[in-house]
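With one protein chain withheld, the remaining protein chains of the complex are depicted in position.
What follows is chain A.
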Amino acid sequence: MVVRALKDEGVKYIYGYPGGSLLHVYDALFQQEDVQHVLVRHEQAATHMADAYARATGKAGVALVTSGPGATNAITGIATAFTDSIPMVVITGQVMSHLIGEDAFQETDMLGISRPVVKHNFSVQRPEDIPTIVRKAFHIAESGRPGPVVIDIPKDMTTPTERYPYEYPKQVKMRSYTPITRGHSGQIKKATDLLLNAKRPVIYTGGGVILGGASDELTELSRLLNFPVTNTLMGLGGFPGTDRQFIGMLGMHGSYEANMAMHHADLILAVGARFDDRVTNATDKFCPTAKIIHIDIDPASISKTVQADIPIVGPAKVVLEEMIQLVKGSKKQPDADALSAWWQQIDEWRQRHGGRYRTDDSELMKPQQVIEMLSKVTNGDAFVTSDVGQHQMFAAQYYKFNKPNRWINSGGLGTMGFGLPAAMGVKMNFPDADVACVTGEGSIQMNIQELSTCKQYDLPVKILCLNNQSLGMVRQWQDMNYESRHSQSYMKSLPDFIKLVEAYGHVGMKVDKYADLEGAMREAFALKDRLVFMDIAVDPFEHVYPMQVPRGSMRDMWLSKTERT
């Protein structure tokens, strides 16, 4: 019934790892060909693969893991998806119903453990409920503010010798769950009036634009108004990265011009963003002169950390569409003179510090150069996944994402080990696309066993390991705040990555000089059917800048090791 329900839901791939409590389900998988199972090497990777599929397509990914350790290994992946509002259905095996609560072999209370990191979870109590629960799980995961849903299935609920009537419901209705489908027209009207009167506006958008499929509407509205656009880490690609109106990412490692513009703005239009601490810096100093319009599908995100002047609860796509119509139909035009002065100011900021880094203070390659080369070699068109740390910030700053759903990273939870399985999940579903995993020598070792899965399923992703021989972001903080006491932030005895990937049956490339980088990278991407691991030696002393000064306002930033605003 489980497999049949997944098939009826239109699921093509599920990612998982078998175990005792799931043997009935795995036997059913064996006897059909519609739902293909991908065997990972660690359950965390299964959840990240499912998660990345969801990030790239907008549809819920599915993971299947056994009870006990299988389920607990999946928790990190579930939490990763939860924090970034990614739709996912995770099916966990459970011990037989009569053993629950008796500390049986491989028993854990998965409902209890997963509760704080899921949108909802189900326990199957009667086999005949399976089709409805599966449909509800997908409905909940994909609608409203998306999120992961766990279905915990005791082994005796899947006994193959017992037969039950099966009908897969097309729709499910739940009296306690009715996601909102449009915004309040009065509020949208008020907001549009403010937009048309703004003198120093900024459009600040997040992952909600990507998840809500609202990139086209955002781009159209921004162009109509000629307003600058900044994206959060999760929102990159929501607006074309090479567009003149794009002023870069904002926040802790945001661009100088984006953070300055936010601080001096008189109006902020926030769309599908949640004013998180990595964006706002100190909330009491946040954007002191700005009125705030906040569009979000989740009412709890509005006025949670920063008070909104005009809250609009609704799906980004529908609300923005309504705004576009209002702007088009309005007699009033945006204030061209004020905007031209505002753009002049922004361009001046952009001139002063826009995305520059020094290449002359060391012989070594700069990590920024590697990302810029990746952007060049792939024409800004690849799917880029990342792990967590300095390389993630460099990728976010220097890769120019022109399309949504192409930048795939663990933004909220910051999960090291995410990058490789995420790249695999994308490649499996987009076999013809270039998929690059930007990682570091620290992060990659958190799920390196998946190189084996890549071999089994022929997943020729390109891994760019920015090897700085240290946990770069930790080291940076230690440099800046702990007088360079590098406590546990470097690893001695790193493996020979080239030999390691070759042992897994893949291609390894070592790059030490910038002069060799372009050639090597082009060669790697030309090897269409091979996984290539590029071990790229970069300057271990490089820091990510700008970096906001702790407890300051948006405009308080370090711009280099010596310069401060």
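Some points to look at:
Criterion: contacts are C-beta pairs under 8 Å (C-beta built on N, C-alpha and C of every residue); 3 or more make two chains touch, one makes a residue touch a chain; residues count from 1.
By our rule, contacts and distances are computed from a predicted model.
Candidate names were "Acetolactate synthase small subunit", "ABC transporter permease", "mannuronan 5-epimerase" or "Oxygen sensor histidine kinase NreB", and the UniProt protein name of the unshown chain is "Acetolactate synthase small subunit". Per the touch definition above, the residue from A:Arg175, A:Lys331 or A:Lys528 contacting the chain not shown is A:Arg175.
Although one chain is not drawn, the whole complex shows that of A:Ser123, A:Thr205, A:Asn281 or A:Thr415 it is A:Ser123 that touches it. Touching the missing chain, out of A:Lys199, A:Arg278 or A:Lys304, is residue A:Lys304. Contacts to the hidden chain, counted on chain A, fall at residues 111-112, 115-116, 119-121, 123, 140, 174-177, 298-300, 303-304.
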